[in-house]
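Below is the structure I would like to discuss, written out as structure tokens.
One chain of protein is taken out of this complex; the other chains stay put.
Think of it as A and B in the order they're written, each chain with its own count starting at 1.
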Amino acid sequence: MGSVGAKEVPVLLSPEGLRIDGRKLDELRPIHIQVGALHNADGSAFVEWGANKVMAAVYGPREVHPRHLQQNNKAVIQCKYNMAAFAVDERKRPGLDRRSQEISKVIGEAFESVVFAEEYPRTSIDIYIEVLQANAGTRCAGLVAASLALADAGIPMVDLLPAVAVGKIAGKIALDLKKEEDNFGEADLPMALVPQSGRLVLLQMEGHMTEPELSQALELGVQGCRDIYEKMKQALRERYSTGPVGGSA
Amino acid sequence: MSRGHRPGHRSRGREGSPSSPSGERTLVLPGEEIRAQGLKPGPGTYRTGGKVYASVLGLLSERPPLVQVIPLSGRYIPKPNDTVLGTVTDVQGTFWLLDIGAPRWAPLHMTGTPWQVDVGETDRFLRVGDAVVVQVENLDATGRIGVTMNGEGLGKLEGGTIVRISPARVPRVVGRNGSMIDTIRRHTGAEVVVGQNGRIWIGGSPDAIHRVSEVLRIIEENAQHSGLTERIESYLLATMPTDAKGPEEPPVEHAHRDAPPKVLPTTDVDEDAVEAEDDTPEPVEPSER
Partner (left out) sequence: MSEEVSAEILTTHILDLAAEGKRLDGRGPDEYRAVTVEPGFVATADGPALVRIGDTAVLSGVKLEPGKPFADTPNAGVLTTNAELIPLSNSIFEPGPPQPGAIEVSRVVDWAIRAAETIDLTRLCVTPGEKTWVCYVDIHVLDHSGNLIDAASLAAVSALAHATVPAKRFEIADADYPLEVNHFPVECTFVRLGDTIAVDPTFDEERAAQGRITVATDEVGRVVAMQKGLVGAFSPDDVKDVVRRAFVHGERHRALAKGGPK
């Protein structure tokens, strides 16, 4: 994303090992979470992650429309990821495009792997992710926001789904790429972790890595996910804290 | 992975039980491990690899022989014998479909009413947009939860208005032993029908309706804070009409054909689900100000 044009390639890694925004290779961008940001949805969350701003909403479980999509033994999980026209430098035409469809599919499948859909046969659980401002890693930010929205909506799941992208910049494995790093880096590996089982339910890679690099990237990503998991839990606790008596940990 | 709870029987805090010894209730999140201490996994939990985890965001509750999590959010999950308010969303030849705020619409069969309804005549009795008070029965053949209008306090609603709150807040609106709803009724003279699905019908003078709506809004926004009962009472006393003589009896004219339901029986209120207020004070009589 973004217009590359005749720009020079920025220096992605300084001799001291610092990235263009001053982070070290294993550092996350700042993340701010607001659970329950919307009034109409059954569950919602607004996530600001670096310069990303992503809103997610969940409606359901509810009746399926159109009827023929319903499944007899479980809820249908429908996920729609969309970017606002003004979310990126070069205006994006409103409407479904191939990238959004692909992202919708992989995120939907990630949630199908953890939601107890059999509890609600013949219903649908609709997940909507809107990217209002994009700066690389929107599918991970969207997944995190949607996971929080599902918890906010009382949907039963195995666990929350922290997600993060690991990349390769200037030959080094780096956690949580921002836009310039994504544009000029050599690989991008988004992943989502089920902390309870330690398994990944979303894993993709664009670019190239050697085997040792991939192992290192997976380790770095899993640790990043665990850190994000703590932030997600804290945001939910703050939203649902029961006050002075019977409070959370 | 096996799960220790039956689908469709999520508890909304219905069976009575003693509170845990410390009086606290722990907030748990999906994926958090629960120390089961010899209890079996119940609604809101799942078991895998010999351990028990929470599956929903809610309050941990031990009810021997089960340990369960009471959801703090989400749609209403119907339970047999719940009294709920619904809106007719579809009319068919032999039944109506009601929106009761649950994941699925609930069918009301023509034989589940006190009326003599012929096949194809259903729209003469209830139309889309009508509001009714019904009772939840069991799963019907299509997997939907059926409801019935046969019973005391059930029927079509006329007049008044309907307010919606989160179903998780209903125990707070009813109160311990019905104390809160009783206070509300006596201090406003309004008729109030509380649905377990978070839909509440209010009848009476416009002023009474407005005051009850305000109380419900206060409860919805402040349910987890202590001192809620005092706050409600202050509001009710501060807004008492100047010509009032004190808590009133409900008006003789009933807004719907059947007698209004009494305060929900106490066994329907879960002590644990009412947020901790260690000593709920007795409702203050205005004359004792």
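As a working rule, a contact is a pair of C-beta atoms (placed from the backbone, for glycine too) under 8 Å apart; a residue touches a chain by one contact, two chains touch by 3 or more.
These numbers were taken from a predicted model, which means no experiment stands behind them.
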#### Entry: Touch criterion as defined above, residue of A:12, A:56 or A:225 at the omitted chain
A:56
### Summary
Of A:39, A:68 or A:98, the residue touching the omitted chain is A:39
### Message
Just to verify: which one of A:31, A:87 or A:193 makes contact with the chain not shown?
### Response
A:87
### Query
Since one chain has been left out of the picture, which residues of chain A touch it in the full complex?
38-41, 44, 51, 53, 55-57, 59, 62-63, 65, 80, 82, 84-91, 94-96, 126, 128, 130, 132-134
### Summary
It is residues of chain B that touch the chain not shown, namely 87-89, 99, 128-131, 157-162, 201, 206, 209-210, 213
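FYI, only the chains that are shown with their structure count from here on.
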### Summary
Between chain A and chain B, the Cα-mean centres are separated in Å by 35
### Task
Over in the complex, which chain A residues touch chain B? Could you list them?
42-43, 60-63, 72, 75, 116, 118-123, 151-160, 194-196, 233, 236-237, 240-249
### Task
Using the touch definition up top, name the residues of chain B that touch chain A in the complex.
3, 7-8, 10, 23-27, 29-31, 44, 46, 48, 53, 55-59, 71-75, 103-105, 143, 224-226, 275-276, 278
